[in-house]
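This part shows chain A:
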Amino acid sequence: MEFNNCSPIYLQIIDSIKQDVVVGKLKTGQKMPSVRELAGKIKVNPNTIQRVYQELEREKITFTKRGMGTYLTDEEKIIKLLEEEISDKIIQEFINGMNKLGFSNDKIIGILQEYL
Partner candidate 1 sequence: MITLLKYEIYRRWKWLVIRYAALIILGLIFFNRASASPMQYDIIAASMGKFFLISIIAFAIIIVEGINMLKEDLFESSGYLTFTLPKSERSILFAKNFLLFVQLFLWALVSIQFGTMFLKLLPLEEVSRYMAEIDLPVYPAILFVLTAFFNFVLMVQFSLTLTRTLLYRNKYSGIISVGIFFLLAYLIENFYYGPFLNQIKHAYIEIGTSSASNIDLLSGGYTAVFLNIILAIIFFTATAYLLENKINI
Partner candidate 2 sequence: MEYILTTKQLSKYFYQKKALEKVDINIEKGKIYGILGPNGGGKSTLLKLAAGLLKPSGGEITIDNKNPGVYTKSIVSYLPEANYFYKWMKIRDALNFFKDFYDDFDMERARKSIEFMKLEEKEKITSLSKGMLGRLKLALALSRKAKLYLLDEPLNGIDPVSREKIITSILDAFNKKSTIIICSHLIYYIEKLLDYVFFLSEGQIILAGEAEDLRNKRGISIDRLYQEVFQ
């Protein structure tokens, strides 16, 4: 898990986990590492990890089974939503980047067609 110190770390970790879910690195229904485990693994403050898990739970990406730990959701529609969210983000970033370089939206469509 790579991230930098220039923006809130908990957001970066959340993004990273979301990506892992979409890509399939994390299997649906999989048990998540405990707060302490994950904190130790990526060398981050446990309170930050706690915040990550709270946020993931709020977005219903994870759920907690009493006494057993935190698990990744296996609900299809949530995963689908995630996929959309992530791809939206990447596309938005791409468009913003291209716009910054001076490419109009029409031109972008044209370039993409050629490329793909």
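A word on the picks: all candidates are chains of the complex that A comes from, given by their letters.
Everything below uses one rule, namely that a contact is a pair of C-beta atoms (placed from the backbone, for glycine too) under 8 Å apart; a residue touches a chain by one contact, two chains touch by 3 or more; residues count from 1.
Just so it is clear, the model here is predicted, and its values are computed rather than measured.
Quick one: in this complex, who touches chain A among 1 or 2?
My answer, from the options 1 or 2, is 2.
Any idea which chain A residues touch candidate 2 in the complex?
Counting only chain A, the residues touching candidate 2 are 4-10, 36, 39-40, 43-48, 51.
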